[in-house]
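Below, a portion of the complex is reproduced, with chain positions unchanged.
Which chain is which? They are A and B, in the order written, and residues in each are numbered from 1.
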Amino acid sequence: MKAKIGILTVSDRASAGIYEDLSGKAIIETLGAYLSCEWESVYEVIPDEQVLIEEALKDMADEQKCSLIVTTGGTGPALRDVTPEATEAVCEKMMPGFGELMRQVSLKYVPTAILSRQTAGIRGKSLIINLPGKPKSIRECLDAAFPAVPYCIDLLEGPFLTCHEEVIKPFRPKA
Amino acid sequence: MKAKIGILTVSDRASAGIYEDLSGKAIIETLGAYLSCEWESVYEVIPDEQVLIEEALKDMADEQKCSLIVTTGGTGPALRDVTPEATEAVCEKMMPGFGELMRQVSLKYVPTAILSRQTAGIRGKSLIINLPGKPKSIRECLDAAFPAVPYCIDLLEGPFLTCHEEVIKPFRPKA
């Protein structure tokens, strides 16, 4: 089974073409550096509208059958930031450990890491993870959280992800 | 007042007799090593069914008057893992600090610790804590979290728990 990964950039300005979506690009590059198995990306850029985010997540999970969906943007405290709310609305299970770890990692760099409301959850057989908006933070967060992702996808009966282990080491506990 | 502690093993396979419940056993042994006061256990093994978990938790809290209820199993991301959802459904108050600390402790050993969705909460005068499924992780988590348990039970007007302080040191802040 070829892995399918959704990358959802949530940004009013990137979706309006005001600036280039460097964050989505950074995610695709990072995943490309991590994964040694075959995979394809489903990529979309949308504005910070809760209904649109929910629809995109549902489409990537239910129709496109993405095993992993990562979002970037919309996790801060501002009025238009609603990505965590949209994520929670479409997930059956929440995974608080991802947000906790990513905030802890970012906190080593900036005290404003606590303003990030990133979360993660599961819809059907898809793991959805909110990443920060800035390319540098995206990499820091993925480096910390990704080692747990392949095993999570195993438990969701998805494709067996393999990694370039000199770049990132996935961990699978022995039964 | 003699302390009553509920131990609830949530596992399709253990409840079907496919394998022995080593996790429940590990909890009883650990609590036996910790506690120097008199206590009795109420022990049950049930499958990963949310309704059954909720009923067992309610029975242990409301009927059996357990001051502390610890669960093991069902906290992962798999479809059948619903222990945190059942816990949240029966609790009036959630205690996020327990899950945060236990994930942080487990993270020292395995990167997949972030996949655990363990939580804790209060129903009436009972403190309910989700523990991981594996005996080794159970002990690691209890060693970290248990020092706060006796004082929590004091605040819930339960029995005064005393411990073998060379094994575990409960902490009670001065008023």
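One rule holds in what follows: a contact is a pair of C-beta atoms (placed from the backbone, for glycine too) under 8 Å apart; a residue touches a chain by one contact, two chains touch by 3 or more.
Quick caveat, the model's predicted, so the values are computed rather than measured.
Shown chains number 2; the total number of identical copies in the complete complex of this file is 3.
The rule is short, and it goes like this: only the chains that are shown with their structure count from here on.
Note: Cα superposition of subunit A onto subunit B, rotation of 120 degrees, nearest 5. A straight line joining the Cα centres of subunit A and subunit B is 31 Å long. By the touch rule above, subunit A contacts subunit B in their complex via residues 93-98, 100-101, 122, 127, 145, 147-148, 151-152, 155-156, 171-173.
Residues 76-79, 81, 85, 96, 99-100, 103-104, 107, 110-117, 119 of subunit B are the ones that touch subunit A when the two sit in their complex.
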